[in-house]
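Have a look at the structure that comes next, please.
Shown here: the complex without one of its protein chains, the others still in place.
Chains here go by letter, A, B and C, matching the order in which they are written, and residues are numbered from 1 within each.
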Amino acid sequence: MLSPTAKAAPRPAPKPAAERTRSFVEAVREATEQEMARDENVVLYGLDVDDPKAIQGTTLGLPAKFGAERVFGTPLSEDAMTGAAIGMALAGLRPIHVHIRMDFLLLAVNQLLNVAAKSRYMYGGRVNVPMVVRAMIGKSWGQGAQHSQGLHSFFMHVPGIKVVAPSTPYDAKGTLAAAVRDDNPVLYVEHRLLHFQKGPVPAESYTVQPGKARITVPGSDVTVVGISYMQVEALRAAKYLADVGVKAEVIDPIWLNPLDTDTIAESVARTGRLLVVDTAWTNCGAAAEIVSRVGEKLQGEVPFRFQRMGFAPTTCPTTPTLEDAFYPNARTIAAAARDLVEGRKTGWLPAERADLQSIEFKGPF
Amino acid sequence: MLSPTAKAAPRPAPKPAAERTRSFVEAVREATEQEMARDENVVLYGLDVDDPKAIQGTTLGLPAKFGAERVFGTPLSEDAMTGAAIGMALAGLRPIHVHIRMDFLLLAVNQLLNVAAKSRYMYGGRVNVPMVVRAMIGKSWGQGAQHSQGLHSFFMHVPGIKVVAPSTPYDAKGTLAAAVRDDNPVLYVEHRLLHFQKGPVPAESYTVQPGKARITVPGSDVTVVGISYMQVEALRAAKYLADVGVKAEVIDPIWLNPLDTDTIAESVARTGRLLVVDTAWTNCGAAAEIVSRVGEKLQGEVPFRFQRMGFAPTTCPTTPTLEDAFYPNARTIAAAARDLVEGRKTGWLPAERADLQSIEFKGPF
Amino acid sequence: MHARLYRSLYRIRRVEEEIARVYASDKIKSPVHLSIGQEAVSVGVCDALRPDDVVFGTYRGHAMYLAKGGDMAAMVAELYGKVGGCTRGKGGSMHLIDTECGVMGTSAVVGTTIANAAGYAYAMKVRRSDAVVASFFGDGATEEGVFAETLNFAVLKKLPVLFVCENNGFAIHTAQAKRQGLTDICARARAYGMPAERIDGNDVLTLRDRAEAAIERMRGGEGPQFIEATTYRWREHVGPGQDFHLGYREQADCDAAQARDAVRAIAEMLDPKERALIESAVELEVREAFQFAEASAFPTTDDLMTDIFTEEADALANR
Partner (left out) sequence: MHARLYRSLYRIRRVEEEIARVYASDKIKSPVHLSIGQEAVSVGVCDALRPDDVVFGTYRGHAMYLAKGGDMAAMVAELYGKVGGCTRGKGGSMHLIDTECGVMGTSAVVGTTIANAAGYAYAMKVRRSDAVVASFFGDGATEEGVFAETLNFAVLKKLPVLFVCENNGFAIHTAQAKRQGLTDICARARAYGMPAERIDGNDVLTLRDRAEAAIERMRGGEGPQFIEATTYRWREHVGPGQDFHLGYREQADCDAAQARDAVRAIAEMLDPKERALIESAVELEVREAFQFAEASAFPTTDDLMTDIFTEEADALANR
């Protein structure tokens, strides 16, 4: 029932506005600035949003432009500061609350899931809770056990909060604008490695609303769904696969709740194979959900094979030898996709192509 | 990989020790008492464990028997009290920390998931964290949004903490004993409606270890997995189904992490149909996980159809008309199972049998 | 003023007595945490608030809801689980709201609304409004981390929040001294930089005065204020009955509290005629509230899947 559906076509690719390229960081900053200029109810806060490093630059210049009342750093009090966002939202503000690590959301879930997600319902529709929580997933360079988690599935599990995980600067800007204007709470998942990505970003304000996934590479042999940063790895994997003649169709769900199951299921109906790659654990994760939903749609009609990839089912280690094995990457994704296509363990792993290497994250921590 | 498997047969049914019947509450109390007597390192604490109502009787008499140091009530400080459990465990105690509502665990997940679940790994195997968290799921009688959640999937998602959800007094006793003796953190999920159940419980101490699910009703037409209290509804559903000639095989997973996928998959391979019923939301829930795992095992070999049931994808309402529709029950489970068997929407819903009515929970709140 | 206070006190007392009476009939589809004996705290504070000021409270929220002007019929209908309820049967007794008169919500998770109140106050500040917020919570709530976190934030930002601790000496059945190493709640507030005073919660007149003074200071920009009001719960923690048989507290303590009952104390200050007029008006309101609740319909299952998100989003989710 929750399955939101785009009966029509999936989201078209953004026009390659070659004239204007921006980084993910700049896209986030720009959306924030435009939304704050557009609506004086928007406020931006969180630990260190007003410090010199400005959350990797995503809040740069905003304290000066909008003043210390609308842009402010906070005490180290995730629980109360999340509760405060709810109070602000009840009073008509539109807070954006920033967390430099998603791991710290575990201190905030009581307010987010017991209060924010439930308020509209338990108060019989008498209140709106327009608030955005930006939470970053860390990776690489010894981030380790407590600075690396992708916990978005918790927010997909409990009804009442939307979840978005853009992977391009274009979507970063458009979904953040949509999230800020949304009258419901929204978790905005930001992967630290995406911050380096560059891409076309129109100057004017626009929104990328929930409802539609995007087919980022059309193909016919296997459907690869890449969530958040794993979209980047999936795109690279598609190139490795092209080298061996496998045509992967890559999909970016963008919004995880509501999730556009139709676009994914329609693709799987064509390819007969589904590989879901998440930047999180798979056990009770978004990958399990996507697999289940596609199964619900296609069972009895179109047979398909699938695989889930994500964090290894263990705690994130710091040392690089183990850390590398903890995460899926373009090559392991390509290998899994090819095995799905061939219906057997081929043992193939593409040789690394220099142009398709992952960025190693190396601070600022 | 996480899929723990019982290559051999599933767990046999406990011998119907007709001579000794106990309630779920008594089983929990007895296991606690025996473990505390057996090992002086076991301590029991949490809000109100030593108050006159004694957590529905599960802690009755224990303060007097073991003293105020080993059995104690606490301040309203879920976060710190959970952190304290970890410290106790590091020092060699075996704390059992009790929460009268699983909803309140959202205040404790930082310590449970960021610290307890990760300590052994992030400290390179140098520590054990033997602790048990008992958490109760509420249902009925206007418990509402914040007193009704089943959040076990969060603990299945993050590696490092075991999860058990017994449905019978026999398993309640045996799994609690196993959990207390386990050197890893264990979440022990208790459903308030199960507290009323009675069943055979041997007097002596015994454990029901992780690793094997139990086939509670053998059948050939459809596999029904019922989690926690939904096991009771599933057993009732099997009777409704028998009335119309459908032979359901009912499985109680008992342990959710590690999960015995093999027993479930083997059953589905025989029946060709899988219905998973959880006392939680299905989105990224245990039901999604079980469906995905069975798919992983059987795809390409045995085709099967499946359905997930759980909380309606909304916030839990208080008024009975809506609350009834929020939960699966024996009749809606039976209806779904029959539809799966017939491969179409039959529209059948069994008439309520007086002997199969659900217990309405009516306090103590 | 006495008449107004009495009307408010009597109104709460009577509707809760009626709730307790009706409870056995099973018409009330919800646990109830009664405020009987504690009414004066809500009444004293709310009487000093303006209509555009707002309050946040707890599952023990009937008194606050009514004292701030909440619709009694909508509250009783809510307890009955009816569509006429203040949350249309979705929230029950623990989630009362009446945004029109500034009741911004009550929560079943201890401590949560303390932070919500501070956030609301932050919005008032950003808006240059002189409206203030009152946050009601129990003595138990002061043990939750969110309490300390919020106090610090409120002082840091000089927020117009009046923190009101209704100290009834117990959290469920556990006495304060069994939960707090040092039982001086005001000391905690002061340690975070906030003026705090402990007031007899039965003394509705003093309470009202001191609340008014605190509120004036807040409107003048002096930042958050703290009141600890000592009080006593006459009934069991949850449910309509008594609980002295449980042995966790003494009937004698209740007798002492009842001897200082604010409802009777204020009643005795009134002219008997005026008092009678108030009482009969309240009796009528109570009767009508229960009639309204009885007459109101139960929601239909269509309502199950609304209000999760705003309408548009619910439509998308359910498509």
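Note that in this section a residue touches a chain if its C-beta (ideal position, glycine included) is under 8 Å from a C-beta of that chain, and two chains touch if they have at least 3 such contacts.
Quick caveat: nothing in here was measured; it's all calculated off a predicted structure.
Residue-wise, the contact with the chain that is not shown comes from B:115, picked out of B:27, B:62, B:115 or B:208.
In the complete assembly, the contact with the undisplayed chain comes from B:258, out of B:46, B:200, B:258 or B:310. Among A:24, A:45 or A:104, only A:104 touches the chain left out of the display.
Looking at chain A, the residues touching the absent chain are 47-48, 51-53, 73-80, 103-104, 107, 141-147, 312-315, 317-322, 325-326, 363-365.
Within chain C, the residues in touch with the undisplayed chain are 143-149, 151-157, 179-182, 184, 187-188, 190-194. Mapped onto chain B, the footprint of the missing chain covers residues 1-2, 4-5, 7, 43, 69-70, 74-75, 77, 79-93, 95, 110-111, 114-115, 119-128, 159-160, 162, 182-184, 210-211, 258.
We adopt the following convention: only the chains that are shown with their structure count from here on.
Using the average of C-alpha coordinates as each chain's centre, C ends up farthest from chain B. Taking each chain's centre as the mean of its C-alpha atoms, chain A lies 40 Å from chain C. Between chain A and chain B, the centres computed from C-alpha atoms are 31 Å apart. Spacing of chain B relative to chain C, judged by their CA centroids, is 36 angstrom. Within chain A, residues 1-2, 79, 110, 114, 121-122, 159-160 each touch two or more of the remaining chains. Multi-chain contact residues of chain C (touching two or more other chains) are listed as 85, 89-91, 95, 107, 109, 145, 305, 308, 317.
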